[in-house]
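All protein chains of the complex are present and in place, except for one that has been dropped.
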Amino acid sequence: MLTKPLRGIIPPAITPMIDNDTLDIIGLEKLLNRMIQGGVSGVFILGTSGEAQNISYNVRKELIKETCRIVARRVPVLVGITDTSFSESLSLAASAAHYGADALVAAPPYYFAPGQAELIQYYNDLANQLPLPLFLYNMPSHVKVMIEPETVLSLSKNPNIIGLKDSSANGVYFQKLIYLLKDDPEFTLLCGPEEMTAEVVLMGGHGGVNGGANLFPDLYVALYNAAACKDFEKLAELQSQVLKISLSLYNIGKYASSYIKGVKTALNLMGVCSDYMGEPFHKFKDAEREIIRKNLMDLNIKSDDL
Amino acid sequence: MLTKPLRGIIPPAITPMIDNDTLDIIGLEKLLNRMIQGGVSGVFILGTSGEAQNISYNVRKELIKETCRIVARRVPVLVGITDTSFSESLSLAASAAHYGADALVAAPPYYFAPGQAELIQYYNDLANQLPLPLFLYNMPSHVKVMIEPETVLSLSKNPNIIGLKDSSANGVYFQKLIYLLKDDPEFTLLCGPEEMTAEVVLMGGHGGVNGGANLFPDLYVALYNAAACKDFEKLAELQSQVLKISLSLYNIGKYASSYIKGVKTALNLMGVCSDYMGEPFHKFKDAEREIIRKNLMDLNIKSDDL
Amino acid sequence: MLTKPLRGIIPPAITPMIDNDTLDIIGLEKLLNRMIQGGVSGVFILGTSGEAQNISYNVRKELIKETCRIVARRVPVLVGITDTSFSESLSLAASAAHYGADALVAAPPYYFAPGQAELIQYYNDLANQLPLPLFLYNMPSHVKVMIEPETVLSLSKNPNIIGLKDSSANGVYFQKLIYLLKDDPEFTLLCGPEEMTAEVVLMGGHGGVNGGANLFPDLYVALYNAAACKDFEKLAELQSQVLKISLSLYNIGKYASSYIKGVKTALNLMGVCSDYMGEPFHKFKDAEREIIRKNLMDLNIKSDDL
Partner (left out) sequence: MLTKPLRGIIPPAITPMIDNDTLDIIGLEKLLNRMIQGGVSGVFILGTSGEAQNISYNVRKELIKETCRIVARRVPVLVGITDTSFSESLSLAASAAHYGADALVAAPPYYFAPGQAELIQYYNDLANQLPLPLFLYNMPSHVKVMIEPETVLSLSKNPNIIGLKDSSANGVYFQKLIYLLKDDPEFTLLCGPEEMTAEVVLMGGHGGVNGGANLFPDLYVALYNAAACKDFEKLAELQSQVLKISLSLYNIGKYASSYIKGVKTALNLMGVCSDYMGEPFHKFKDAEREIIRKNLMDLNIKSDDL
């Protein structure tokens, strides 16, 4: 079911929660169904946007189970198994395989920062024991280390490593990946930051893992399609909307987590799911929520379900 | 059993392992017994030196159980519960209380870097739900955020927060803590880097959580005592040994984990325990091991058990 | 003579030197004439590639004079005045105006890192006293601070601030600039890293200040033109050459200055100018020079003058 390369928009799903240990299952259903109706090419759970690290392992496994149930093979399900503990990554992967997910995603272990040689050994050791194919996940702001382009090239030779999601926002890095992997057309290269998805697709990247697709999945799918078809007129208009979302919803308050808070608050205002945030974070208070409400209305997005 | 403040040397125990999921129990017994015979004031398990983040939760809980059994209340046991997931921290804390540990230690959640206001709320929420008293753990190189002095002062008002271990190596930071907490003589201030323990104790700090005390517990206890008694002649000699250890055992290879690899290799050479390292790290190869062997002999330490 | 916006390739010229205090004037002539024959839209001297900070003020002023003489108004000359000292920036600017340069370029003061409010005041104070229009220069890796998008938007209202060169490699940053400045079509947005110039131009940026244009000016001009015309077939071929240059010439040795050393060595091998580097840097030794020679031949670039 997983095409190679995987093209299009794969939203990094936020995790709807009622409290620190309870999923908002109804919200999860609405969230995932909206995405699939919006035309996404897959869903990615338990990434940074999914607050994976803040959620207990039991809840993470429940989320895998419920997501696979709801998605019901309509699109591929990618499951984050990023962990500092190798054994816990394997355990999450086993759950993902058991419940029918399609692929796994792992950023480097994030307490001690490994060197490049250690990363190569780590990812090969991991991929060789995984029951599903693996996407690398470059996330230096949280993990303190880049998966260098030459490291990715080396790891791409492992048949169980099938792609990479880059959340570095470093455009030089992405172009080096496209160049170094040009002889491996099945290796998927996906862009994290939605502000860069259009340009990355124009240059040969395969798609975006864009947080905004939690809110307006059809908009980001349209953006991807316009870039893939090189329809620059449409692209200009859509890119402008994407930037307006980015500048008006993701920077409220001065938190490292402002982006997730903004997305969850907007989803809650749109009636999709709860805006509860797992510890150590906390949902927006009223003043910040009002800013999101106003900015959301100002967006005036012609999304199918608004 | 836990004195306030807690004074002296509390080694951050490495975790002896046979493979990624199996403790080296015999090694653990030797390690802990040597520490206690060396005169330490407590042992701290599941810290950075203990590779806590790399070990599965089951093994972490087994380590808590075995440590409490071996130590058998001869000295206090401090248990690291640092986690990105609040619920998993609580679960580790429950195990610690169940098996008879004395206190808990927590660095900030380490994937997203929280701000100072978020840290205050997080630590108060945590301490209020913990079954044992809590030490803060300042570890900015791994966690990406300092627990600022004013934040520590605020948190010290929580009766269940009883001290702090500082591994920042920032001398200005430690002096600010001593000054700000001068009216709270029961609040414990411990120094991580062994190279700084002497000066910190001379200035009013309470002791050291020093990795080298895995190797030569009596040496670090003697260093602490010399500093506490202001015996400068003895101190000069001991400080020189401590620096020689630091410069000859902790910097072999260019790894973020060189220090732990050096300690584990030396312990293995000394017949104490296995040198296995949990993924994503790997024990030293022969060439590096030979350097440690040679440097260990050159140290010529008159430790009781060498 | 300076169009608004300034479009195309504006090479950040390296500074040909014979020794620490003597320009290689003959090399400078060859370098600049090749650029102009290659179709560049301007030349930028005394930037990072020009080792400006390493050169004495007398030599910087001589370089301004000689460059203006050689270029002789065939294309605009942009002069870097980045300095920690406001007065020295003004003095360099006065020389630039005196000798007939067209515009100035300034990164933030780079010893103390200013905050955004300080940057706004600094750049307005500076621009208001300058005899020529000013380009902002975003260079966080060297300067330790980003000129945030909102800061750029504020500064763009100053009539003497006419554009920005971004060397951050941060693609999200550049897209935010394009969006925020969409109502100011005369404000120039230029991309430093050559690996990103194509995508930035496709998305609405105006051109590139690309170091590789010291070596192969016509190649980078062709890249710009292909992007500006959306000729994707040609673009793919040219982008591939640009990446090959980047990956084979700029990363020899593990120096922060590897890129400049690579460019200077290649220029010397091509017979253009001296490869002397100002203190604290030093030109490549024979082994590294041989790698550059071999990689340069492997590039097999069909440049007009090779």
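By written order: A, B and C. Residues from 1 in each chain.
Going forward, a contact is a pair of C-beta atoms (placed from the backbone, for glycine too) under 8 Å apart; a residue touches a chain by one contact, two chains touch by 3 or more.
Since the structure is predicted, the reported quantities are computational estimates derived from the model, not experimental observations.
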Legend entry - Given B:K4, B:K65, B:K176 or B:K234, the one touching the chain that is not displayed: B:K176
Inset, instruction - Write down which of C:P76, C:P114 or C:G211 is the residue touching the left-out chain. - result: C:P114
Legend entry - Touching residue (missing chain; options B:T15, B:T188, B:S246 or B:S274): B:S246
Legend entry - Residue in contact with the excluded chain [from B:I36, B:L202 or B:A228]: B:L202
Inset, instruction - Using the touch rule from the top, list residues of subunit B that touch the missing partner. - result: 169-176, 178-180, 182, 193, 195-196, 198-200, 202-204, 230, 232, 236, 239-240, 243-244, 246-247
Legend entry - Absent chain, residues of subunit C that touch it: 20-21, 48, 53-57, 59, 84-88, 91, 108-115, 118-119, 121-122, 125-126, 142, 144, 254-257, 278-282
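Everything below uses one rule, namely that only the chains that are shown with their structure count from here on.
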Legend entry - Euclidean distance of C-alpha centroids - subunit B vs subunit C, Å: 49
Legend entry - Interchain centroid distance [CA atoms averaged], subunit A/subunit B, Å: 36
